[in-house]
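What follows is a short report on a single structure.
Only one protein chain is missing from this complex, and each of the others stays in its spot.
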Amino acid sequence: MTARLHRLEVPTRGKGLYDITRPVEEWMSRQAVGSGLLTVFIQHTSASLTIQENADPDVVHDLNVFFGRLVPEDNRLYRHTIEGPDDMPAHIRAALTLTQLSIPIDQGRMTLGTWQGIYVFEHRAAHHRRTVVLQFLGE
Amino acid sequence: MTARLHRLEVPTRGKGLYDITRPVEEWMSRQAVGSGLLTVFIQHTSASLTIQENADPDVVHDLNVFFGRLVPEDNRLYRHTIEGPDDMPAHIRAALTLTQLSIPIDQGRMTLGTWQGIYVFEHRAAHHRRTVVLQFLGE
Partner (left out) sequence: MTARLHRLEVPTRGKGLYDITRPVEEWMSRQAVGSGLLTVFIQHTSASLTIQENADPDVVHDLNVFFGRLVPEDNRLYRHTIEGPDDMPAHIRAALTLTQLSIPIDQGRMTLGTWQGIYVFEHRAAHHRRTVVLQFLGE
């Protein structure tokens, strides 16, 4: 059994989805492994992960707009307001999506569907530098 | 260490939850393994996975109705409308639930709770054939 770990730094420029499929694929192909499991884990609670359609950019736009409507920025709704009006909504949006993804690896490659891309979902308004842990476990 | 992979084809007939616990259990028992991890991964972005109560069929009915209310079909809300009024809501419903599940395997069996079933959550109105990757990693 082999375990490999890498930290991917993802710069974000405000709310929205950032496609990280390519750097994840590149890291996987450099491992030159066979079968196993890839874990993608984001070390934050105001940004999250999701797998979404990679074909029409309107999809991730609409997704971000929907979450803005579902989780309003309105300080009257929250006690936790000291980090700005977008912080508590960011935590809620993260809880509604994913902190971690597990993707089966077959013959060294992710078993993603044709239209699936891996995204960091940034929920804060300011620019951030997000850390995503990639781990391969297998052989 | 051993890695086993299987693709389960799941036909769906419109929006709702489809219990796949039985075929997943059957595949696991055919592997004749001991301890490890089962990953269930759906290769789509308009259908998803969830673990839900398997006792009262009203639970999955109510869950589907709730998601219909939470994510309305209304083209005025979305830019991505070319694939029909149910497509963008399907992507959002998928983002709010799960693309992947990891279930510990102990003595060859899933450690599900008594009332837990594994479901494909179909978010499109038309009939589909969904592919779910099952992977066991362990010994």
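Chains here go by letter, A and B, matching the order in which they are written, and residues are numbered from 1 within each.
In this text, contacts are C-beta pairs under 8 Å (C-beta built on N, C-alpha and C of every residue); 3 or more make two chains touch, one makes a residue touch a chain.
Please read all numbers here as calculations on a predicted model, not as lab measurements.
Along chain B, the points of touch with the absent chain fall at residues 1, 34-37, 50-53, 56, 58-59, 61-63, 65-66, 70, 96-98, 101-104, 106, 111-116, 137-139.
Taking the complete complex into account, residues 1, 3, 5, 37, 39, 41-46, 70-71, 77-80, 82, 88, 91-92, 94-96, 98-100, 102, 131, 133, 135, 137 of chain A touch the chain not shown.
FYI, only the chains that are shown with their structure count from here on.
If you average the CA atoms of chain A and of chain B, the two centres end up 20 Å from each other.
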